[in-house]
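The complex appears here minus one protein chain, its other protein chains still in place.
Our next item is chain A:
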Amino acid sequence: MKIYFKLTILFLTIVFTSCEDVIDVDVQTGPSRLVIEASLDWEKGTTGNNQTIKLSKSTPYYDTTTNTGVTNASVRVTNDNDNTEFVFTHQGNGEYTTTNFIPVIGQSYTLEVVHEGETYIANETLMPVVDIDGITQSIESGFDEEDLEVNVIFTDPEEQENYYLFKFHKQGDLLPVLEEGDDEFVNGNEITWWFEKEEDDETDKIEAFLPGDTVNIDFFGISESYSNYIGILIEQSWGAGLFSTTPVPLRGNCINTTNADNYAFGYFRLTQVVRTSYTFQ
C-alpha cells in the first residue's frame, strides 16, 4: 500500500525534477560500532544446519575499505526452550559459522556476541513462510508499461498477521534489491508481487529486464519487529528525496548489556525462506 503512495509521489517528483547531479557534501562522522548481521535463514527443503553470522565495524560514510571484519569475537545462539547451544566459530574476515543449527518454526532463540569485553544480546523468533504458488512475467503491470516484470504469486494465510521480505537480485548486478510487505490490506488473499527494474534516464545503460535475464528471488517470512526494522532500512537506502520520510538513526535488536550506549548495528533475524530464480522468456 505504502509503495503506491511513494510511487505516486515519486512520479510527481520526476515530472518536475529537471536536474540531478552528484556533488561533494561533507557529513559528520559518528562513532564506529559493531555490526551484527545474524541472519539465520532456513531455506525450505534443506536442514538449515549450516548458518553464518557476519561481524564487522561501521566506517565513515564515504569510506571505501571493505576489510572491516571483526575477528576476535565469540558468538553463540541458544534455543530458549531447551537451552541447546550452537557455537559459531570464526572462519576469517568476520564470518562465524556453525554446521549443527537446528531450526524450529515459532521457536525463540537468543544470540550472544562477546566482543572486546562487551556482551551483546538479542532475542528473536523463527518465522515461517508460505510456498510460492507460481512465478510469471508480464509487461503491462508494474510502474512502467513497457518494461518486463516478474510476478511472484503466493497466498497469504488469513489467520495471522504476516510480514514478508523479498530479495531480488538480477544476475550480473552488483547490488540486490530488497522489498518488504505485509498483509494489512490484503489479508487472506492471493497476492501477486511484481518486481521490475526502472530505466535510468540519465544513462544509456539498459536497466530493465530483457528476455534471457535471470533474477534470483528470495522470499522470507519475517517477524513484525524485523519488518519495522528492514522497512526503515529499505526506505532509507532509496535516499532522502523531497517527499521521503525524514531519515532516522536505525536501531536493531542487538543490545549491549555492558554499555547500552555502545549499541550494535544490524539484526538477529530467524526466517524461513524460499529461494528460487526466474529466467525471462
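Keep in mind that, in the parts below, a residue touches a chain if its C-beta (ideal position, glycine included) is under 8 Å from a C-beta of that chain, and two chains touch if they have at least 3 such contacts; residues count from 1.
One rule holds for everything that comes next: contacts and distances are computed from a predicted model.
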Undepicted complex member, UniProt protein name, chosen from "TonB-dependent receptor", "Heme exporter protein B", "Ring hydroxylating beta subunit" or "Xanthine dehydrogenase family protein molybdopterin-binding subunit": "TonB-dependent receptor"
Hidden partner chain, touching residue among A:V130, A:L178 or A:A208: A:L178
Sites on chain A contacted by the missing partner chain, in the whole complex: 1-2, 4-5, 7-9, 11-13, 15-25, 27-33, 35, 37, 39, 54, 56-64, 66, 68, 140-145, 167, 173-176, 178, 184-192, 194, 205, 228, 231-233, 236-251, 253, 255, 260, 263, 265-266
